[in-house]
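Everything on this sheet refers to the single structure shown next.
Shown here: the complex without one of its protein chains, the others still in place.
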Amino acid sequence: MGKKTSSQIKLKKDVLEQSLCTGCGACVGLCPYQFIYRDRTVQLHDCDLTDGKCYAFCPRTPADYAGIREKLFESGDLTPEIGAVKGFYLSRAADSDLRARAQHGGTVTALLELAMDAGIIDAAIVSGQNDAFEQEGRCIEERNGLRGFAKSRFIVSPTVAAFNSLPGDSPKKIGVVATPCQALSLAKMKAAKLEDHQKIDQLKLVIGLFCGWTLSMEKLHGLLHQYRLSFGALTGMDIPAGKNILEIYSKTGVTSVPMDEVDACVRTACRYCIDSTAEFADLSVGAARFGGECDEMRGWNQVIVRSDRGKELVELAVSKGVLEVRHAPAHSLQELKKAAVEKKKKALRQIVDKSRSKKNLLYLRSDDPVVKKYL
Amino acid sequence: MKKALLNTTTNLILTGVGGQGNVMASRTLAGMLVDAGYVVTIGETFGMSQRGGSVMSHLRISPDSVLSPQIRRGGADVIVALEPLEALRVLTVYGNPTVCVLSNLRPVYPIGVITGSLSYPSDDVILKAFQRLSKSFWMIDATSVALALGNPVLSNIVMIGALAKTGLLPIDRRLFEKEIKKTLSLDKCAVNLEAYDAGGEMLK
Partner (left out) sequence: MNKLLSPAKSKVLFLGNEAIARGALEAGVSVATGYPGTPSSEVIESLASVAEDRNLYVEWSVNEKVALEVAAAASFAGLRSLCVMKQNGVNVASDFLLHLTASGTRGGLVLVSCEDPGALSSVNEGDSRYFARMLEIPLLEPSDFQEAKDLTKWAFELSETIGNVVMLRSVTRMSHASGNVVCGKLPAKNRKAHFDYDGPVMDSQTGPMISTPVVAKHLLHQQKLKDVKALFEKSPFNRYEGPAKPELLIVTGSACFLYAKEAFEILGIKRRAGILKLATTWPLPSALLKKHLLATDRICIVEEVMPFLEENVKVQAAGMISRMTGKSFFGKLDGTLPSAGELNPDIVADALGKILKVKRKMLPAAYVAEAKKAAALAPPREQTFCAGCPHRASFWNIHNAIALDGRKGFVCGDIGCYSMAALSPATGYHTMPTLHSMGSGTGLASGFARLTQFGLDKPILTVCGDSTFYHAVIPALINAQHNRADITFIVLDNAGTAMTGFQPHPGLAITALKETVPAVDIAAICTAIGAKVALSDPFDLAGTGKILTDYLAEKGSVKVLILRQACALSPEKKGKKQFEVKVDDALCVGEACGCNRLCTRIFRCPGLTWDRTKKKAVVDEVICAGCGVCASICPQNAIVKTQASQAM
């Protein structure tokens, strides 16, 4: 009689050892066995359960992703390039003070503040840093506390772990700001609707972030060292459109790092990701790259509204004057889609290179229509 | 009860788990028997084996001579166990059709059982093994009595009290009292005597 392999061992073999782990934190905070340490997922002790949530929720374990898409979104909204689209806008926070503190247009923070004000959520899980400059998910219950977390550091934060770690008895309605992989794991939780996972019902809003890749903390550490910078001195990072550089802001000024040096620091798992727009979120927000002059657009976001929940929130924001919205020219959506398709194709090529077979696509299925189209 | 003097060697094995007071019990018992005029040889293992492992003292009670500190297999006359699984274990090596067993009821689970990789034999399995492998046996809940007296480690003394009551050895309360007075303070002697008496009561 064959013994079933434990979920933990499967997770190790299928994800961790394949360098597919995105560090999203979906398998962390559920139990005492899995931890995130310096942006690595660590299995501290052996668990022999064969139906573990860790494996079920991981965005890089095989699953019926086409089915999840169908289940969570209206089929009429689905596009192969960037997932469900109910609306597409350029936006920025009306509050100029917020804009000044935020990455790009401050849309995410403005929407979270509004969602809290309107009682849509009681708390938001955002990305923050601990004393050791490690990224971690923070649950913010105070709406005025959100603005301190509005900057990106291009390192993945185990945000989903913070969601997993919320006390079981809390009735709070939760919003999460998620990268594509994190949004996917939350979508897997929603779709799975496990009996012993009531917590997912508390999840009322997922704001996705556009994401091309994230950096490995260890490799970034080396890069900063090379430029005589430290995590402690960092105040922000950005990739200005068209310049092919990463700008690192610190107390002493701005350092520009050529993109090929940055590329060497990209987390391996990100090379196998086909999602650049957080397709499984209620709405997704990214930097505006198109539809205007580069420098001017630096202060704007582009927003894809995907679900009814997302739609309601954006409409409320516009009606309340929290967000300024500009008409997005048609070609900007096309440009976005083109970029998204490029990432999908590239990632699929990488996957095939790794598995050495078009039939084995690691966590993806070859009969998924999206995969099929770009393979 | 009148104690008959032994004219041949009696082999007694006192067993339990490290930390149950096995060594103290065997020395007390041996001290009583030396007092009663016997030549006693005790074989013990302690040191690292006491850390959660099985422990065993071999008592050879002879009218006249020093004997091997290890009893031969199948050679026990009496087995006193502070833990039932250890009674079973000793019985399967040192038992014979005429052996008598006095065992505490309360299990101390081996780590393998706690982790779930091994099974502890059921009460029924242990009972049946005692029935098949001994001439007679007694099982008493010495730990509960000791707990009621305020300290679970007194279960070893409860067992000595019960052992005296079985009449298998030429020991009595007077010998016990004399022996513990050599090493224990007065208040400790009192509670030990209580434990001894309680053990005797359990075999009524």
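Read from first to last, the chains carry the letters A and B; within each, the first residue is number 1.
Going forward, contacts are C-beta pairs under 8 Å (C-beta built on N, C-alpha and C of every residue); 3 or more make two chains touch, one makes a residue touch a chain.
Quantities reported herein were computed from a predicted structural model and do not represent experimental measurements.
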{"item": "Residue of B:S54, B:S103, B:N156 or B:N192 touching the missing chain in the full complex", "value": "B:S54"}
{"item": "Of B:I42, B:C100, B:I140 or B:A198, the one touching the omitted chain in the full complex", "value": "B:I42"}
{"item": "Contact with the hidden chain (one of A:F35, A:F88 or A:F231)", "value": "A:F35"}
{"item": "Touch list for chain B against the chain that is not drawn", "value": "17-19, 27, 30-31, 34, 39-49, 51-54, 66-74, 85-86, 88-89, 91-93, 95-97, 106, 108-116, 118-121, 125, 129, 132-133, 143, 147, 150-153, 182"}
{"item": "For chain A, the residues touching the chain missing from this view", "value": "30-33, 35, 37, 40, 42-49, 51-53, 196"}
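Here is the rule we use: only the chains that are shown with their structure count from here on.
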{"item": "Where chain A and chain B are represented by their mean Cα positions, the distance between them in whole Å", "value": "66"}
